[in-house]
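Only one protein chain is missing from this complex, and each of the others stays in its spot.
Right, subunit A next:
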């Protein structure tokens, strides 16, 4: 809401106006001293980030935080989640209210150039439209004159305008500040279509629709977005830690390591796996962590496939195919960087 945004902005002004702090306190030291990692999260997109019935946060984005918490604090539950709206999230990261921002955040040039650093993509997807099947529309070209529920604080506002202009569709946007209000307006029939990331649409469809089969999701643009957890500018060590914590899950899948079988590999002869697990030392120390950080992440959180399946894949209500989020050798875009 506005007052919240204003408060955030005021807090931001206050934070920026404070005398420059001694820059020697790194985010790593701050987190270690605090004993908790503070993560920005969504206000509730099941599958990506939302508390379950017991108030325990679950989701693909949530687990990247847990992975970092394991790497730094050796406890996947040492994380506090701060639910943030679309336009609160970046100021919250810039001002130091949160340590990292994994919140279905699209990697864009403007954001990258303006005070935050992106780590490594943890989810690839297109921006999509969801429409009731009864309208019989399955592609953008047929949408002329449709009214579209849009949520502010996202890149989709610009997408809806670009798509409308490019195809001469005269789309009628209804813009909401409040995520839930926008989604409810769509289901009440206020708009013909709802636009947001396809994964989030699948989440909305699985959790909010009376009958999920009544709705169809199709791409709004031919382009992929790289949803990427971000950190503050100016702390390279912290950028590396978050990047390689996420990478550890992807690499583990490539190596065939899972939370179940990883202990069997501790005496592996494969030098890559030995370096990855920290059996041969060096990797963790270079980041300022203990050498077995990747081992601990996989052991307690799992590899990328496990995390994907349990949150958005076939073991979840969303039932999303791996698609572009498969590993490179399965035709996807996910590939591990070299752990050496």
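Odds and ends about this structure:
By our rule, contacts are C-beta pairs under 8 Å (C-beta built on N, C-alpha and C of every residue); 3 or more make two chains touch, one makes a residue touch a chain; residues count from 1.
Assume contacts and distances are computed from a predicted model.
For the chain that is left out, the UniProt protein name among "Heme exporter protein C", "Putative glutamine ABC transporter permease protein GlnP", "Cytochrome c oxidase subunit 1" or "Deferrochelatase" is "Putative glutamine ABC transporter permease protein GlnP". Only one of the listed residues, A:90, A:130 or A:320, touches the absent chain: A:90.
In the complete assembly, the contact with the undisplayed chain comes from A:161, out of A:25, A:139, A:161 or A:340. Contact with the chain that does not appear here is found for just one residue of A:51, A:83, A:173 or A:323, A:173. For subunit A, the residues in touch with the chain missing from this view are 1-3, 5-6, 8-10, 12-13, 15-20, 23, 86-87, 90-91, 94, 110-111, 113-115, 135, 143-147, 150, 152-154, 157-158, 160-162, 164-165, 171-178, 181-182, 185, 188-190, 192, 232-234.
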